[in-house]
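Just below is one structure, and these are the notes that go with it.
The other protein chains are all here in position, but one chain of the complex has been omitted.
Every chain is named by a letter (A and B) in the order it is written, and numbering of its residues begins at 1.
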Amino acid sequence: MGRLEKICILCPIGCNLIIEKDPTSKEGYKVSGNRCNRGFQYAIKEMTNPTRVLTSTVRIKGFSNSMLPVRTDVGIPKNKMLQIMDEIRYLEIETPINAGDIIAKNICNTNANLIATKSIG
Amino acid sequence: MYDVIIIGAGIIGNFIARELSKYELDILLMDKENDISNGATKANTAIIHAGFDAPNGSKMAYFNVRGNPMFDQVCDELGVPFKRIGSLVLAFDDTDLKTLKVLYNRGLKSGVPKMEILNRDQVEKMEPNISHNVQGALYAKTAGIIGPWELAIALGENAIENGVELSLNTEALNIDKTSNGYNVFTNKGKTEGRIVINCAGIYADKLNNMVSHNKFRIIPKKGQYYLMDKTVGNIVNTVIFQCPTEKGKGIVVTPTVHGNLIIGPDSEIIEEKEDTKTDSHRLKFVAKVASKSLPNIPFDKVITTFAGIRAEPETGDFIIGEPEDAPGFINVAGIKSPGLSASPAIAEYVVNMVGGINNGLVKKDNYNPNRKKIIRFNQLSNEEKNELIKIDPRYGKVICRCETITEGEIIDAIHRKAGATTVDGVKRRARPGSGRCQGGFCMPRVMEILAREQGKDIEEIVKDSLDSYILTGKTK
Partner (left out) sequence: MNYDLVVVGGGPAGLAAAIRAKELGVMDILIIERDNELGGILNQCIHNGFGLHIFKKELTGPEYAKIFMDKVEELGIDYKLNTFVLDINDKKELAVVNSTDGFFSIQAKAIILAMGCRERPRGAINIPGTRPSGIFTAGTAQRFINIEGYMVGKKVVILGSGDIGLIMARRLTLEGAKVEAVAEIMPYPNGLKRNIAQCLEDFNIPLLLEHTVIDIIGRSRIEGVILAKVDEDRNVIKGTEKHIECDTLILSVGLIPENELSKSAGVKMDPLTSGPLVDETLETSVAGIFACGNVLHVHDLVDNVTKESYKAGESAAKYIKEVGEKKKIKDNIVHLYPEKGVRYVLPQYLDIDNLDENINLFMRVDNIYKNIEIIVETNGKVIKKFKRNQLFPSEMESILLRKEDLNNMTGNKVSVYIK
């Protein structure tokens, strides 16, 4: 790989990052096109360990037509998204729930917790 | 054993069922679809013609002219929207002006009342948005607009209340003559009837050909339409026709009873009986021809386009009566336009036929011509709204934003006789989803109400036909 282009997803500007291998730098890559340092960090992470915050829903006990929205509290490895979705499928939670409550700890050994994003009941 | 089995629950089948329900008869009304009026009745121009169009001496002319004045009473009894707004046939050149006279004279001969040939100024006064190329018009005061499926559903409901049995999802697969009537074999088993009335629309040929050697063919003809937002419904005040030429009958532009605008149809013979596809090529043609009448139709206000299938008889006229070799089997077939306008007179005629076969009919003592009033929340006064909500709070919950339809109205549409079981069934009865958002907001709510009121799971709720499922399971 010589040169890779990626759109930064950290904010709505969506900078067009150009990432090049650069053994001389500490991170091993040279990044251009970013407007802020977070963009640089994102580019490096995309090359080494790309992560995403996963959002989904969890079934609530006793509610047939209403789901609890959830997210991971930190980014999880991008390639683990579907595995975590499978895990979430079998969860069922009891009310009351407060936004921020941990629904599942260290989900799929990612060091991320699944947290509620809405209060219900 | 039924006295009468009516096959096909469109406008004709329902009208006959309702008229026969005035008499002491055991009647079964069946349809292969899961709701009343799922064929031609649900997709047409929704107008009641004055009757000058059909050839003199034809059944079409006879029943149209006779049927037209019958609508006021039946619509009043059943609470069906109907407005006599009159129609204009526009003439754009000298040939057209001659045609107007032909139509006028034909109308006179057929007995059409209240016609008048108008000059250009008179037309422009009545219709300020009309094309300046108009030279004159034939004005027929008795023409009107109606809710066709609302009428069919109302007739069906009233028929059931007067004892008629309705069997939906019931398809007549075969019919056999017996010593005293007919066996009708359906997907649900065998039923017997002394008299069978064939109102099967585009499938009427199939049924006739099961029992008679006098075979005929029904040719499905497709017509495509635009339906426009209520904000443009008042661009015309009357039903606007164009003079028929050798090129065709022209395109109709008319307000609907609910205040929308309808534009169409073209005419296309199709292979498949239920091909209701629309295509942009033909719709563009419809728009182009309509623009001849009204040059400034705002086509950005289209809320939907659709196609309807008409049952065109190869004979060119309605086929009504018993085949010689099948006594007690009454065809009411090939009911193309002006079939809706003719329907009350056809029903009256068929009742007489049944009376003849039956050696007379006995009137029911307890026949009730009226239907329980339908409440339209947004048509009530403020005081009435308040009173109603106090009695039934479900009328205080607006489900459809575009048309202001309340939960109470939707529940009523579900629980009436011949009530709605599908999303489109609710839409045809109470109108949620017929506005500009086309159900984007209210469809999930309507599904919830349908599921709750029928004790079903929401996943079982379909859009229209039995296989038109909406949801494919739970996410988890």
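A few comments on the model shown:
Just so it is clear, a residue touches a chain if its C-beta (ideal position, glycine included) is under 8 Å from a C-beta of that chain, and two chains touch if they have at least 3 such contacts.
A quick note: this is a predicted structure, and the numbers were derived from the prediction, not measured.
The residue touching the chain not shown here, chosen from B:93, B:274 or B:325, is B:274. For the chain left out of this panel, the touching residue among B:171, B:317, B:348 or B:464 is B:464.
By the touch rule set out above, chain A reaches the unshown chain at residues 6-12, 14, 16, 52-57, 59, 65-67, 69-71, 78, 81-82, 85, 99, 117-119. Contact between chain B and the unshown chain involves residues 227, 274, 276-280, 283, 302-306, 378, 382, 385-386, 389-390, 393-394, 396-398, 401-402, 404, 436-441, 443-444, 458-459, 462-476.
Just so it is clear, only the chains that are shown with their structure count from here on.
Chain A and chain B have centres, each the mean of its CA atoms, that are 55 Å apart.
Chain contact summary for the complex, chain A toward chain B: residues 57-59, 65, 67, 88-90.
Remark: chain B residues 448, 458, 475-476 touch chain A in the complex.
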